[in-house]
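Take a look at the following structure, please.
Complex shown without one protein chain; remaining protein chains in place.
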Amino acid sequence: MKHIIQQVFHSGKFIVGFVILAAVLLIVIVYPLLIKDAPLAIIGQGTFFPPGTYVNAYDSLGSPKYILNLEHAAAKRIASKLSDDDRLAMQEWLVAAGIPENEIDISNTEQLLRQWENHYDPQTNIAGMTNAKRNYYIRLNASLKGLLSTEGAIIAVKNADTGALEETGDVVAQSDYVNIGQVANVRRLPLGTDNFGRDVLTELVAATRVSLQIGFVAGIVATLIGLTLGLLSGYIGGLVDDGIMFITNLFTVIPSFVLLILISFSIGQEKRGAVTVAVVIGFTSWVWTARAVRAQVISLRNRDHVNLSKLSGHSLVYIIFADILPYVASYVVMALILQISSGILAEAGLSILGLGPKTTEVPTLGLMMNWAMIYQAPVLGKWWAYLPVLVTIALITFSMNLMNTGLDQVFNPALRD
Amino acid sequence: MAKVMLEVKELTTKYITRFQENIYAVDHVSLKVEEGKSLGIAGESGCGKSTLALSLMGYYFPPLHYTSGEIIIDGRNISGMEPDDVRKSILGKEIAYIPQSAMNALNPTQKIIHFIEDVIHAHESHVTKKEIYERARKLFEILGLPESTLQKYPVELSGGMKQRTVIAISVLLSPKVLIADEPSSALDVTTQKMVIKMLRDLMEKKLIKSMIFITHELPLLYNVTDDIMVMYAGQIVEKGTAEQVVFDSIHPYARGLMGSIIVPEQGLRDVKLTAIPGVPPNLKNPPAGCQFAERCQYVRPECKAMSVNLRELKGGRAYRCILSEEELREAYQNG
Partner (left out) sequence: MAEERKVCLRGSKLTKVFGLGRQKTVAVDHVDFSFYEGEIVSIVGESGSGKTTLAKMLLGLLNPTEGEVYFQGKKRDIGTHKKKKEYWKNIQAIFQDPFSSYNIFHKIDSVLLDCINMRGGRKFSHTKKVEMMTEACGFVNLKFEELTNKYPFELSGGQMQRLMIARIFLLKPKILLADEPTSMIDACSRATILDMLMQLRKEIGMTIIFITHDIGLAYYVSDSVYIMEHGKFVESGTADEVILHPQEAYTQRLINDVPKIYEEWDLSTV
């Protein structure tokens, strides 16, 4: 036994798979200890905030200010303010005003602004331009003027009684900086928020945990059913075998995913907790384990050591547990690993169809995919809502398959390279 | 003097295990097979006889590695050749090899004639299918195999028939040496006899020029080959004509092996079978000195200390022992 475990940990593939899975498990366990946020708490008003550090604007006004003279600060400010749409509109106006198109480079902010300043005239009438468009250009010009001004911003507070604005005396100069560490409210959202304004990272960690639980429960249920039926059918044979094989064939013929959908649907939204879904997945995916175990047991049944055990007067139960089970154990462990990873995938598949575990309480990887799909994250280019989920699913199944291949090579020396 | 078909000089090959241990399964083996002669190699499981068969072809692939020595086929030295060249120009044409499980090597989805076409096309292009068929038909006729076999699939043939067909295919190109490694040990006695008869026919009808026959069944060897070589722990321990080795072996191990022969003949029941206690040495770390010393009845202290060379006697006989022939014979006389 010790020898086998040693050999398993000599397999490169197994180790890589094991390390990935262990890392995922470690994150899943440690992260909630450090960050105690509820995974499904809505923190943002609005959908799909991009990843980044969020600094409270109000608090930053009250924080100590530091004057830093950094190069290109103004240019960067303007560059980040000017959207691509605005730049295109400016180009359109300039071309209409008679500037050759090849002289305009909309990615060069400084040059574009210079050209704009030199040529823009709100009075110029351009043929075919609507009034709304003209007003847009006037607004754009005004905001560019504001951007270009070197004055600071004055902070005023509304008087509660009169409603009049009163200057606080604070002026925020363009060269003023605050230290994030000194701002009272800062929130890092490394993966942004999802469609409901929930922190994707916290949600992802919680979802991974639930999905892994579902996978483990589903895998164990499937393996237990498959192993029991396979052992009984293979060892006892005869009518028992015929009966079990009949059921197994029935399950083989009906696509398990269809069965899964039907069962999930008939359970109903209310009763569909994570554990229920896991059991249902397990209940529909034991077929191949049962078949494979049966085939192995049939060949073991005629081995001499089983005959010898019978001749030594051992009982049926003893023979199954002592003389058959250890021989199929390595296979069963490998099947279990595959069942776990396919359980996770099955849950994801179900959830995408909206038949996953009850929402509001627990996120799962499949549910996160489902939400991202419904709110069109892929279409809107909000990659942080679905890509990390996909990567997590891929990483878990990849690591498990890798472990499985590694084990296979240890137990089947013929496959060693 | 007849032409020498295969000559092997001090061939040593080793296995390298996953843990980088060296196992010398063929240890300085020299042999010579003349045209029209057959050589038998006898030994227990694990003595290196099958490895020797693989090594003789000059076709090495991991974990088996060539270490030293020479293999000369009909005057052509093939040791040190690239495995790919060996496969293209030596195998099948110069040396043919029939492993024990040869009959299971046939692709079940192809007809027999297809394998024959494959073999011939690999070495001779520009041969039409009709010519190949004609050649195959003639060969099968000589060997007493029915022509209909050519159009059959492997599964339609019985075990013995399959094995004989494989042998027929392997001698298509009239190889100079045929190496048969336990070609009949998975078969029933009746089919075994057919295979043996076929091998003898091959020699008699000069379809092959020489043969090396490897088996642990000594009665079989005695009936097939001219000379016999006994291997133990990767080394040759005795060499001589079949008659000499079977009835008058010199080396204690060879003698023990011959004493364990069981044949259903009158007088067998009065014979006491010889038993050699113990097991062959572990080749991962072989003992110093004589490899057989541990199990030898006539062991002397110096046996375990110094390495023992093969003693050549006249007439091609040889044995590996520090004792002289007379000393050994005297020891046998005294029991």
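When the chains are written out, they are named A and B in that same order, and each has its own residue count from 1.
In the analysis below, a residue touches a chain if its C-beta (ideal position, glycine included) is under 8 Å from a C-beta of that chain, and two chains touch if they have at least 3 such contacts.
Since the model is a prediction, treat every value here as computed from it, not as a measurement.
Participant: Among B:I98, B:L150 or B:I196, which residue is in contact with the omitted chain in the full complex?
Facilitator: B:I196
Participant: For a quick check of understanding: of B:E7, B:E44, B:D74 or B:E156, which residue touches the chain that isn't displayed?
Facilitator: Of these options, the touching residue for the absent chain is B:E44.
Participant: With respect to the chain omitted from the figure, which of A:N141, A:S309 or A:T405 is a touching residue?
Facilitator: Answering carefully, the residue with contact to the hidden chain is A:S309.
Participant: What residue numbers in chain B mark contact with the hidden partner chain?
Facilitator: Residues of chain B in touch with the missing chain: 44-45, 188-190, 192-194, 196-197, 200, 216-220, 222-223, 246, 256-257, 259-269, 273-277, 279.
Participant: Please identify, in ascending order, the residues of chain A that touch the omitted chain?
Facilitator: These residues touch the chain not displayed: 303-305, 307-316, 322-323, 326-327.
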